[in-house]
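Quick one: the structure is below, and I'll ask about it shortly.
All protein chains but one are shown in place.
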Amino acid sequence: MSFKTVERKPLTLAERTYVPQILNGLSHTFKKMVKPNETLEYPEARPPIPEGYRGVPTLVKDPNGREKCVSCQLCEFVCPPKAIRIKPGEISADADTAHVEKAPQEFDIDMLRCIYCGLCQEVCPEEAIWLQNVFSVSGYTREELVNDKERLYELGGTLPDEHFKWDKKKAAEEAGNGAH
Amino acid sequence: MIDLYLSLPIWVQAAIKGLIAIGFLIPVAGACSLAERKVSAWIQGRPGPNRARAWGLGYIPILGPILQRLGVFHLMADGAKFVFKEDVVPGHVNKFYYYLAPLVALVPSLCTVVVVPFGAYFDAASETLKPLILADVDVGILAVFAIGSLSVYALILAGWASNSKYPFLGGVRASAQLISYELSMTLSVIPVFLWVNAPGPEATLSLFAVVESQSQAGLFGGMWFVFLMPMCAFIFLVSLFAETNRQPFDMPESEADLVGGFHTEYGEFKWSIFFVAEYAHMTIGSAVFVLLFLGGWNPLPWVPLEPLIAGLPVWLGGLLGAAFFLGKTFFFIFLFMWVRWTLPRFRYDQVMRLGWQKLLPLAIANVIFYALAIAVIERS
Partner (left out) sequence: MIQPAQPDLVTVYIDGKEIAVPKGTNVIEAAKMVGTDVPHYCYHEKLSVAGNCRMCLIELGMPMADRATREPIMDPETGKQKINWIPRPQIGCGTTVVPGMHVKTQSKMVKECREGVMEFLLINHPLDCPICDQAGECKLQEQATGYGRGYSRFIEQKNVKPKRTQLGPRVTLDDERCVLCSRCIRFSQEVAKDDVLGFVDRGSYSTLTCYPGKELSNNYSLNTVDICPVGALTSTDFRFKMRVWFLKQTDSIDTESSVGANTVVWSREGEIYRITPRQNDEVNDTWMADSGRVLYKEVQADNRLKPSSELATSVSAAASLLDDGNVAIVGSGRSSVEEQFLTAKLAKKIGAASYVVGRHGEGDGILISADRNPNTRGALVTGLISELPTTELSQLAADIDAGKVTTLLSVGEDLTAAGLSDEQLAKVNLVYVGSHSNATSAAATVIIPTLTVFEKSGTFINQQFRIQKFKSAVPGLKGAADDRVVLASLLEKLGDEAKGSDLASVWAEIAETVPALSGISYANVPKSGLLIDGSAWSGLDFPEGESLHFKPATAEASA
C-alpha cells in the first residue's frame, strides 16, 4: 500500500476570518432563493411517469375485451409478501371464451402488503398482470385497500396484445385437423 | 387627537404606549416566523407553506390566492394552534420558575422597544426633527443593553426549572455565551458615542442623537457610521448574532445535539412566548444596528430625512421616516434568516474561542484605535 501525503496549505488571513467564505455562501443561497422551485406541488402537479414504471399492479384485458388472466396462480406463488390471493374458477362451456377454460373467480391484491416488486408481472405467462402508472393508493379502511378483481380490471383497462394466443387456438380448433 | 392623548393621565398614556409596543412587536414576531419559513423554503428551492386557506379571506379573488401562496393563513393557524394546544407540564419541573421563564424572556424584549426610536417627524413649532419614540430617555443605548441582557435569565431559568439534561446544558451554554459576547458588543458601540459626544458638559447616550449625528452636512457629517467605523459595525453585528442566539450561534437551542436546548421541556403557548421573545429580540437588535450604523431613518448616506419631509404634513413625514427605518430593519431581519439558512452552527468551543480570543481583543483594540483617532481629530 502506498501513501500519498496531501499537502495542506496554511489558511490565509482572509480564510481565517471566514468572512469571504461567509459572503460566498450568502451569495450562493441568495442565487438559490431567486431560482425557481425544485419541488413539485404534488396533488395539483403530477410527476412524469417514466417508461416501465412499477405502480399499482392491475389486471388487463386483451383488445377483444377478453380477460387475460387464466388464474394460473404463478403470481400468487411468486409474490414475496403474499399480497395476491386468487380463487381459480372454470369458464362455463357455453361462454364465448370457453376455449380458455380457466379464469379467476376472485382475484385480490392487498395493497397494504404489495411491495411493487413487479415479480408478478414478470412471471405472468399470459401477460395479464401489469404494474402500471397508478402510484397513489389511499383508503380509510384496510378492506378498501384490497383491490378485488373488478377494481383491478378497472385500473388495468386494455393493453394492446400482439400475439392473440387464445384466439389463434380457437381458430385452429374451429378449422380442425383437416386444415393442414 | 394628540391633545386628547396628552390630556390623559400619565399612567394611561403609559398603558397606551405599552399596548402599542406589544401590538407592534408581537405581530412582527409572528410575521418573522412566517418569513423564516418562507425564506428557508425559497433558499432550499421549495415553495414553503402555501396550503392553508381561511374561510372568507382565502376566497377573495386575486388577494385570497396570493395570501395563500404567501402562507399568511399558516401564520394564523399556527397562532391559533398555540393558543388552543393542551397545556402539558412535565412532572419533574420546578413549576414556579418553569412558568416564570417565558415571561422573563418576553418582558425585556418588549421593554427595550420603549427607548428605541423608530422614526422621526418634523415638529413645525420648534422647526426640528423629533423622534418617534415611546420614552426619549437620555440613557438610550444603556437602557437597551441593560434590559436586553436580562433575557439571558429567561434561558437560564428555563434550563434550570425544566430539571432535565438538555435544557440544563442549553441554559448553561446560553449564560456563558451571552456574557461573552455582551462584552464585545458593548465595547463596539463605545467609538460611536465617543464620536457623537464632543467633549463638554452635555453628553447623551440617546439613540436619537446617534442618528442626528449621522444626518449632518459635510463628508463626515452625513456619513453613516458603518462606513466611518466598519470594524465597530462588524463586531456589533457578530455579537448581535450571538446575543440573539441566532445561527451560527444558536448554542442554547442546538436542535441537533441538545434536542431543543433550553426549551426542550416547553410546549404550546409557553413555547410560543419564547419564540416571540426571540424574534422580538432580533427585531430590536436589528433596529439598534440600523440606528447606530445605518443612519436610522435617513434614506441614503449624505441624504438626511429632515429636508425631505420639512414641507410635508406631520403624519406623512412621520410615516415616511418610519418607513425608511423599518425598511432597513426588515432587511436586517432578512439578513438574520439568510445567514441562518447559509451557515452551519459553530461548535461550542469554537463559539467560546471566537468570543474571548478573537472578538474581545479585537473590540478592545478597536476602542483604543478609535479613541486615539477621535482624540487626534478633535484636537486638530
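All chains are identified by letter, namely A and B, in their written order; residue positions are counted from 1 within each chain.
Here is the rule we go by: contacts are C-beta pairs under 8 Å (C-beta built on N, C-alpha and C of every residue); 3 or more make two chains touch, one makes a residue touch a chain.
This structure is a prediction, so every number in the text was calculated from the model and none was measured.
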item	value
Left-out chain, listing which of the shown chains it touches	A
Candidate in contact with the missing chain, chosen from A:62, A:126 or A:161	A:126
Residue among A:56, A:70, A:83 or A:155 that touches the chain left out of view	A:70
Where the missing chain touches subunit A, by residue	70-74, 76-77, 88-90, 93, 99-102, 125-126, 165, 169, 172-173, 175-177, 179-180
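The working rule: only the chains that are shown with their structure count from here on.
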item	value
Subunit A and subunit B, separation of their C-alpha mean positions in angstrom	54
Residues on subunit A engaged by subunit B in the complex (per definition of touch)	22, 25-26, 28-30, 32-39, 41
Subunit B residues touching subunit A - in the complex, by the definition given at the top	39, 42-47, 50, 338-339, 341-343
